[in-house]
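Below: one structure, written as structure tokens.
Shown here: the complex without one of its protein chains, the others still in place.
Order of writing sets the labels: A, B and C. Residues in every chain begin at 1.
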Amino acid sequence: MSNASISTIYSRRESQARSYCRAFPVSFVRAQNATLHDSNGRDYTDFLAGCSSLNYGHNDPDMKAALIAHIAADGITHGLDMHTDAKAAFLEAFERLILTPRGMDHKFMFTGPTGTNAVEAAMKLARKTTGRDTIIAFTNGFHGMTLGALAATGNAGKRAGAGTALAGVVRMPYEGAMPGVDSLAMIRAMLENPSSGIDAPAAFLIEPVQGEGGLNAASAEFLKGLQALAKEHGALVIMDDIQAGIGRTGPFFSFEGMGLMPDLIPLAKSLSGMGLPMAGLLIRPDLDIWKPAEHNGTFRGNNHAFITARVALEKFWANPAFQRETEEKAAYLHDRLSAMAAHIPGATLKGRGMMQGLDVGCGDKAAAICAESFKRGLIIETSGAHDEVVKVLAPLTIPQAQFASGLDTLEAAILAQTHQSIAAE
Amino acid sequence: MSNASISTIYSRRESQARSYCRAFPVSFVRAQNATLHDSNGRDYTDFLAGCSSLNYGHNDPDMKAALIAHIAADGITHGLDMHTDAKAAFLEAFERLILTPRGMDHKFMFTGPTGTNAVEAAMKLARKTTGRDTIIAFTNGFHGMTLGALAATGNAGKRAGAGTALAGVVRMPYEGAMPGVDSLAMIRAMLENPSSGIDAPAAFLIEPVQGEGGLNAASAEFLKGLQALAKEHGALVIMDDIQAGIGRTGPFFSFEGMGLMPDLIPLAKSLSGMGLPMAGLLIRPDLDIWKPAEHNGTFRGNNHAFITARVALEKFWANPAFQRETEEKAAYLHDRLSAMAAHIPGATLKGRGMMQGLDVGCGDKAAAICAESFKRGLIIETSGAHDEVVKVLAPLTIPQAQFASGLDTLEAAILAQTHQSIAAE
Amino acid sequence: MSNASISTIYSRRESQARSYCRAFPVSFVRAQNATLHDSNGRDYTDFLAGCSSLNYGHNDPDMKAALIAHIAADGITHGLDMHTDAKAAFLEAFERLILTPRGMDHKFMFTGPTGTNAVEAAMKLARKTTGRDTIIAFTNGFHGMTLGALAATGNAGKRAGAGTALAGVVRMPYEGAMPGVDSLAMIRAMLENPSSGIDAPAAFLIEPVQGEGGLNAASAEFLKGLQALAKEHGALVIMDDIQAGIGRTGPFFSFEGMGLMPDLIPLAKSLSGMGLPMAGLLIRPDLDIWKPAEHNGTFRGNNHAFITARVALEKFWANPAFQRETEEKAAYLHDRLSAMAAHIPGATLKGRGMMQGLDVGCGDKAAAICAESFKRGLIIETSGAHDEVVKVLAPLTIPQAQFASGLDTLEAAILAQTHQSIAAE
Partner (left out) sequence: MSNASISTIYSRRESQARSYCRAFPVSFVRAQNATLHDSNGRDYTDFLAGCSSLNYGHNDPDMKAALIAHIAADGITHGLDMHTDAKAAFLEAFERLILTPRGMDHKFMFTGPTGTNAVEAAMKLARKTTGRDTIIAFTNGFHGMTLGALAATGNAGKRAGAGTALAGVVRMPYEGAMPGVDSLAMIRAMLENPSSGIDAPAAFLIEPVQGEGGLNAASAEFLKGLQALAKEHGALVIMDDIQAGIGRTGPFFSFEGMGLMPDLIPLAKSLSGMGLPMAGLLIRPDLDIWKPAEHNGTFRGNNHAFITARVALEKFWANPAFQRETEEKAAYLHDRLSAMAAHIPGATLKGRGMMQGLDVGCGDKAAAICAESFKRGLIIETSGAHDEVVKVLAPLTIPQAQFASGLDTLEAAILAQTHQSIAAE
């Protein structure tokens, strides 16, 4: 398919809401692990990874094989929330490989297969179980596009899409968001002041690392303080691990090793392993007061995703090797980005694990770097309130050589872009 | 897998929100067209069809083949909203086979792959383009579980799940919902009275046939009247064809042949053809004022679904045979249900096309009929405000013999249940 | 003061929100009973009576005398909600002359001295005691301008003033508002249908006669049916008697003799007797769950109003004569308006008691009649969704001769206006 034909059909019939395709105006036809191929036969290294939906890369061969076998055998595709062998096998693997080893007695709720749906389910349950309305969310938080989750999302452009009031959410500064402000101390003071006007919250809704918000990573101290504060005030903690979870920062949950036990944990993105739509909500068992079908959804039984999700768990989480490799790559990434930061005046490192990036100070510069990278065969995107962070979200499974090469490309793009700016001055 | 093992894992780890599995306590392992197989080797005829997500039956061989080929070739699985050959091919087929022949110049918006997401996108857009807040929805309407769509959903049990105010929606009686009330005349009077307290609406949100609400089918006259009223008052019509569309009533859209041209049409359920998560919103082109990414979603580029959706369009909608067969089956269904109605005092027929059912007067009776059917190998469910309607949602592709046999089973269950009740009195 | 000076100061410094002064562009300086005097020495008969705030006419001599004595003796003017002899005397008189004879055990809550404040207090209490959010209000209802009460007010112009969402109120047709619709039956059907989308209400909020909404008078049957329905569904009845109460329709409460016992009754307007700001909420005692100061207001202890309110009770409600006289005047008014209706094609009588009027079919005609009346020395205004009702709200104490003469003026204005229209055609 030529680029000409691309533009015709999309401009003719696809809504203006489309976005990534504008930055990468080619048509992709195949992909394996960290490599994408376009219709003109060109290859790209993928440092976007479906916004962290492809932590195990594109089309993992074991997941492919299992999925093809399932389809070929007429395995259940769409199962509503009926029992199927694929679902049971996923649940058993999730219990055995994830929950039990981490001492978690949470229930798994199959929500509609999108992150926003899992977040909405969590917000509902927090409100139902506490009888309170207010959810405290954080600056630069991103939680979804449906009305409930959108109220908790910070981005002004997204919020403007609502066309109606976004209610029930109070905003507090994320750790470090406001220079000089100790967020936790301020939240505590607000909650302890009966005239603060901040009503007793049903829950705190927070991302351990803010993916869209600019790769801001909360400290263990902050998150533990928040958990303690929640407990004191009868509120829950909803830990939105949709983007940072499923190994992105190293361990399965991004908050592991911090002494935390969140009440509600929405998961999505890489949960299915292969990028298939799947989401879930982990629920502290005593909070699981749902009545049957009180929250449901047509596609909550996407059995293809259960197949690949189970394979992913068995392949990557049965022993500690995968987490260790991710941590090694993360350390390498940190070193490389540190070196690149030195090329850009004022640039700073953001994030942790395999979700790190460079805050280059402004959105135009970040966009130019990404555009330059794309010209050189690297797919990479920005994040942050001003799109000022160049964000590396490579598959965790990327071969080391390709990873290094992709970072070389990024560095070259940065240098090219920097020289260009200097020349332009 | 034995039933014992089923109960263990689900009761141990799945949320109480699960529902259908309670009515059908077996584990399904395979399915073809209208037949499901459980882990004990028993077969079932499927009159539920994924709540109309499986209009073309389970695991259509052509869709399977295309999907397996795509996967085997490392075709794109997760594509965000980037251009892919699978997406372009779907869009082109949708234009060629659906939009152009029907004179529709709508744009296609890939929302997150759930019906509720498509509805929320429609509500947002209606509010944004009109600058108004109020959406008028109807009694017994069902539009989704996320906060915006839930506000438009009538079911009290679902609404109670929100735990917070459901705002921005005004409720009017669906055609025929209130005996003696001419709904359209009343809505008109409300809108023409500047002191009615009903603010000028952004849109009417309506299902041509209410699937969950009890198989209530609006007349062409009512829907045309509503469309005219909307135009007069500067409001849009959002025609939620998620359950009734994609051939369920015969034509691709359930409102075809009524002289209607809705402004916004959310689609989901059977859109992907094979039951894979996919949703879309058709948008009258001048209303497509989205900014890039103003509404987005991680799984809006589920390319597996694009593959099967394209095959479905090409296989079933390239010529009128499929629609004609559906209409013939619908006529047969009507005859059979009419005969069954005679067995139940006060029972009435509901719905149209291949979404018809029997209002048996109360939920207990309907539940007993469904339970009896399940014992006899038929999967069928209820709908309606009191779950009082036994609802036949067979795959449109069900072989005539199996359809007849399934209806025989239903009739036998009705007779058995009726005799049992009589015996019990 | 000349008309020139009037226009200067008001146009220079008063907000555009002013309204009645535009229809009556003179400056009033004195008033007794039903007569107003302007600065040019002209007299007017008052058929507006402060929108029913002056049921006992302007400056009743006994109230005046008591108030002057109170002021001269340095009686408490502003008392917050502290005990004062004036407050105790009012409360005792209200108990003795109003509550006890009617078998009412209600508590009296001194809200801020405006009707909207009393309505807001009622809405709060209904929500608090039931734990429900929804208030069902009616088409053409008018309950106040602050955000809570405004949500219950039907008038689009007033609602547009809010600039934000008006939430928590569901609208139903007032008795007879929608031709062919049995409102009570429809409300019942809505509440009995668990999928209607109408959440279980905290309360019904209704005016027995809609003053601003066009003098629509609900029947005893309707109001009793509503009360019964409320009881069945665990909802309260808030009977807003602000405009129709305090004798306006004959008895002290406009709903007397209908077999009703409302849970919450907001009162204001003529409560103070002399037009001084005062409002109150009558509360069924078991609903009086307020914590001290949970709802308060700086001017809830307007002791001047307590003085005149007590005098009004003692003077007019100690024996049945006053009510009887009002009923006689109302009958006379009915006869006169019936005769006038005959002059205007299509005109109909509206209202009951001393709040009756003529629906002349359109706002322009009604405005012309009022303007013509004003030229002839009669102050009278319109009401209704289209301002189509010429509304007679004379003081109940108006001398019969002046009442007759005022109605002569109105009739003459109607005839003049009618001839003028005919001539113009």
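Criterion: a contact is a pair of C-beta atoms (placed from the backbone, for glycine too) under 8 Å apart; a residue touches a chain by one contact, two chains touch by 3 or more.
In this text the structure is predicted, and so the values were computed from the model without any measurement.
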item: Visible chains that the absent chain touches, using the contact criterion stated earlier; value: A, B, C
item: Options C:171, C:269 or C:365, residue touching the unrepresented chain; value: C:269
item: Selected residue (touches chain absent from view) among A:170, A:349 or A:415; value: A:170
item: Hidden partner chain, touching residue among C:114, C:140, C:323 or C:356; value: C:114
item: Touch residues of chain B, complete complex, unshown partner; value: 164-165
item: Residues belonging to chain C that touch the chain removed from view; value: 1, 5-6, 9-10, 12-22, 24-32, 36, 39, 48, 50-51, 53-54, 58-59, 64, 67-68, 71-85, 88, 91-92, 94-95, 99, 107-110, 112-117, 120-121, 123-128, 131, 133, 144-149, 151, 157-158, 160-165, 167-168, 202, 268-269, 274-277, 281, 283, 288-299, 302, 304
item: Those residues of chain A which, in the complete complex, touch the missing chain; value: 133, 137-141, 152-157, 159, 165-171, 173, 177-182, 185-186, 189-190, 193-200, 213-214, 384-386
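Simple rule for what comes next: only the chains that are shown with their structure count from here on.
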item: Most remote chain, CA-based centroid, reference being chain C; value: A
item: Centre-of-Cα separation between chain B and chain A, whole angstrom; value: 30
item: Separation of mean Cα positions, chain C and chain A [Å, integer]; value: 58
item: Contacts with two or more other chains, residues of chain B listed in rising order; value: 133, 157, 165, 167-168
